[in-house]
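Every protein chain but one is kept in place in this view of the complex.
Chain naming follows the written order as A, B, C, D and E, and within any one chain the residues start at number 1.
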Amino acid sequence: MNHTALLPGSFSPITLGHSSIVDKILPLFDKVIIGIGVNSQKSHWLSIEDRKHLCELVFKSSPKISCTFFNGLTSEFCRANNIKYIVRGVRSFTDFEYEYQISQTNKQLAPELTTILLPADSHLIHVQSTTIFDIIKYGGDTSSFLHPQVRDFLHTKINNRS
Amino acid sequence: MNHTALLPGSFSPITLGHSSIVDKILPLFDKVIIGIGVNSQKSHWLSIEDRKHLCELVFKSSPKISCTFFNGLTSEFCRANNIKYIVRGVRSFTDFEYEYQISQTNKQLAPELTTILLPADSHLIHVQSTTIFDIIKYGGDTSSFLHPQVRDFLHTKINNRS
Amino acid sequence: MNHTALLPGSFSPITLGHSSIVDKILPLFDKVIIGIGVNSQKSHWLSIEDRKHLCELVFKSSPKISCTFFNGLTSEFCRANNIKYIVRGVRSFTDFEYEYQISQTNKQLAPELTTILLPADSHLIHVQSTTIFDIIKYGGDTSSFLHPQVRDFLHTKINNRS
Amino acid sequence: MNHTALLPGSFSPITLGHSSIVDKILPLFDKVIIGIGVNSQKSHWLSIEDRKHLCELVFKSSPKISCTFFNGLTSEFCRANNIKYIVRGVRSFTDFEYEYQISQTNKQLAPELTTILLPADSHLIHVQSTTIFDIIKYGGDTSSFLHPQVRDFLHTKINNRS
Amino acid sequence: MNHTALLPGSFSPITLGHSSIVDKILPLFDKVIIGIGVNSQKSHWLSIEDRKHLCELVFKSSPKISCTFFNGLTSEFCRANNIKYIVRGVRSFTDFEYEYQISQTNKQLAPELTTILLPADSHLIHVQSTTIFDIIKYGGDTSSFLHPQVRDFLHTKINNRS
Partner (left out) sequence: MNHTALLPGSFSPITLGHSSIVDKILPLFDKVIIGIGVNSQKSHWLSIEDRKHLCELVFKSSPKISCTFFNGLTSEFCRANNIKYIVRGVRSFTDFEYEYQISQTNKQLAPELTTILLPADSHLIHVQSTTIFDIIKYGGDTSSFLHPQVRDFLHTKINNRS
């Protein structure tokens, strides 16, 4: 049988935390889809095109991984793409509570779905999207959070903006 | 003595979770007031008139239950209406923390007030206002979350919108 | 209809926190039963007889309140005594999680049961059975935690012991 | 490549919650090992032989699943058996915190290990070992928690004891 | 050596909770800087000038305390001002989680930084900025939350507004 996992998220931007999660589950799946949510109510400092571009940069040498936009219900997206597993990293209690509630909603809408949670490595638990923006903007060091190619892209973008 | 309970909330929309809480405490009170908050800073996808209409639909056969808007301090509303008990459902830790802090504020402003928390039934813990909107919008099944009459109203409304 | 509430616990010893909870819910019920659990796996520094004696001391002027031992399943005790409401104080997150799980077990064993949680007043959130023992033993002041008659009893008992 | 998952636990007794977790991850692995910990400091009301017997009863028709005792460090057991994935169900915040800390310890001792957490289905979140013992002992209904063959075994055992 | 502590926050407005924290740590430091964050994404009902004015009112008789705006990375501000200690009050679990993550980010950006968390006194745990606004607006009593001079300022301001 063919197993596909969805890693949904905003990826604003993709971090070492995300790719660490993909690396861990990749051996178990035939295909991993990076699903970049486009209907989130959160405002993002990165356009969805930039977010997808950075995901593709990071995973370009992995033929089992593809990056795609998705909107609408996660459960419908999974059914349409024959996905049975959703994977999410969990850094904190608030994360856990949120993921738990979402997993139960997905379960109710699509009982065949399984949500897999992976505890973030402890040296990455504090990496957050808005923090990263601030660190780059004010000249902090992001090398422990971000892939080099993502870092280069963002430093250029943010410094040109101001 | 006459006992009145206030169930304050945004009711955006009323769910099976809310009416389950009302059912549980109704025998203990002479009157239960569904207090639809109108000064909340949250943006809602349902107007306050629609929210009140749906509450009234759900509770129309219960003479002990009334639905009303309220704004301002909960403690002042309670004093003005001779209410000594505030009732809230709790689904999660974040809920609990929020309710705990609000209960202590109310206690300090009006020491005669008692806050009663009811644990949500475990099959309803994941029902959230924004989730419901998405599920209806993208064609998911809401029958385990919503009363039939609420479901009909919302399906019509959301489908006409788009 | 006749409404009875059960306040189950170890009451080792009864504190101002317990009686504050009873005071708050007493107007809603015809009868409140203080249920002193005798099959708890926790070891206690107070015998169950002493614990019951102290509860009776505290509530002796309240005809609606009775104190009793109970063992076995809470849900069976409630059924045998026609109790529909279980009341518990909640001081903390760990408390909340424990109470939530117990309430769901009770709900599954006896669907007619409702668990009511009351947030402890913030100045009492740190009162714990083992702490009280230590405070008395080492001469600390317990007047903000304990009823005078409980305090007298325990001071005598603990000082005579050593 | 051959993928093996370890589901460590006390299985005192195995519940529908455990087998639900195994069912969810089984398609991803070539082999799943039910690892019954024998060096836990918790006292159990079921002998390790009974616990293993019940696991084998439940999984006897699944050739990919084996049941075994293990003691010592989980990370060493995994290395000795070429296991890269540890799977655990998570019912609550306290569970999550515990699992998170254990996963980080295992990661530090054996960086090649990945811990996968599966949120327990919400109707099973309140199933706990000691609760099950009490429910059986006092005649409650365990059919929503336990497999029929486990239930039969335990009812006989506990009723004969008293 | 000279020790300086930074108490960063939005101080919207300064409360008895904040000054209680300053009082507790003041003996340990030669200088305490009240750092009023101006780049926060939160919208505030008080201008930063008003917030600074109220902090200065409260601390005007303490020569060791100064009030200043700051924006950008906390870690950069600390380096520029030779600050090694950041102090924050913690009222709740959500607070703790947030502070924990921020402390780890700061640690990574500036390893010489130490974050000190002080548990808020239990009678102040429910004081929140938006709550205070509502209480003043609707005529509630703020004397247990606010310094008299802050109260006077805000009552005048809010009542003139409407």
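Quick note on the criterion: a residue touches a chain if its C-beta (ideal position, glycine included) is under 8 Å from a C-beta of that chain, and two chains touch if they have at least 3 such contacts.
Just so it is clear, the structure is predicted and the values come from calculations on it, not from any experiment.
Chemist: Out of E:S47, E:N82, E:T114 or E:T130, which is the one that touches the chain we can't see?
Modeler: From the options E:S47, E:N82, E:T114 or E:T130, the contact with the absent chain belongs to E:T114.
Chemist: Can you work out which residue in D:T15, D:S75, D:T114 or D:T131 touches the chain that's missing from view?
Modeler: Considering the complete complex, D:S75 is the one touching the chain left out.
Chemist: Which candidate, D:E49, D:E97, D:E112 or D:D152, sits in contact with the chain we can't see?
Modeler: Missing-chain contact among the listed residues: D:E97.
Chemist: Please output the residues of subunit C touching the missing chain, sorted low to high.
Modeler: Against the missing chain, subunit C presents residues 91-94, 125-128, 130-131, 134-135, 137-141, 144.
Chemist: Tell me where the left-out chain touches subunit D, residue by residue.
Modeler: 39, 41, 72-73, 75-76, 93-94, 97, 100-102, 104-105, 108-109
Chemist: Touching residues of subunit E against the unshown chain: what are they?
Modeler: Residues of subunit E in contact with the hidden chain: 1, 3, 24-25, 27-29, 84-85, 90, 93, 96-97, 99-100, 103-104, 107, 114-119, 121-122.
As a convention for this text, only the chains that are shown with their structure count from here on.
Chemist: List the interface residue numbers of subunit B and of subunit C, divide the shared ones by all numbers used, and answer same when the ratio is over half, different when under half.
Modeler: Same; most numbers are used by both subunit B and subunit C.
Chemist: Look at all chain centres (mean of CA atoms) and spot the one farthest from the centre of subunit E.
Modeler: D
Chemist: So how far apart, in whole Å, are subunit B and subunit E when each is placed at the average of its C-alpha atoms?
Modeler: Subunit B and subunit E have C-alpha centres separated by 34 Å.
Chemist: Take the average of all CA coordinates in subunit C, do the same for subunit E, and state the distance between these two points in whole angstrom.
Modeler: 39
Chemist: Listing for subunit C: what residues touch at least two other chains?
Modeler: In subunit C, 93, 97, 100, 104, 122 touch at least two other chains.
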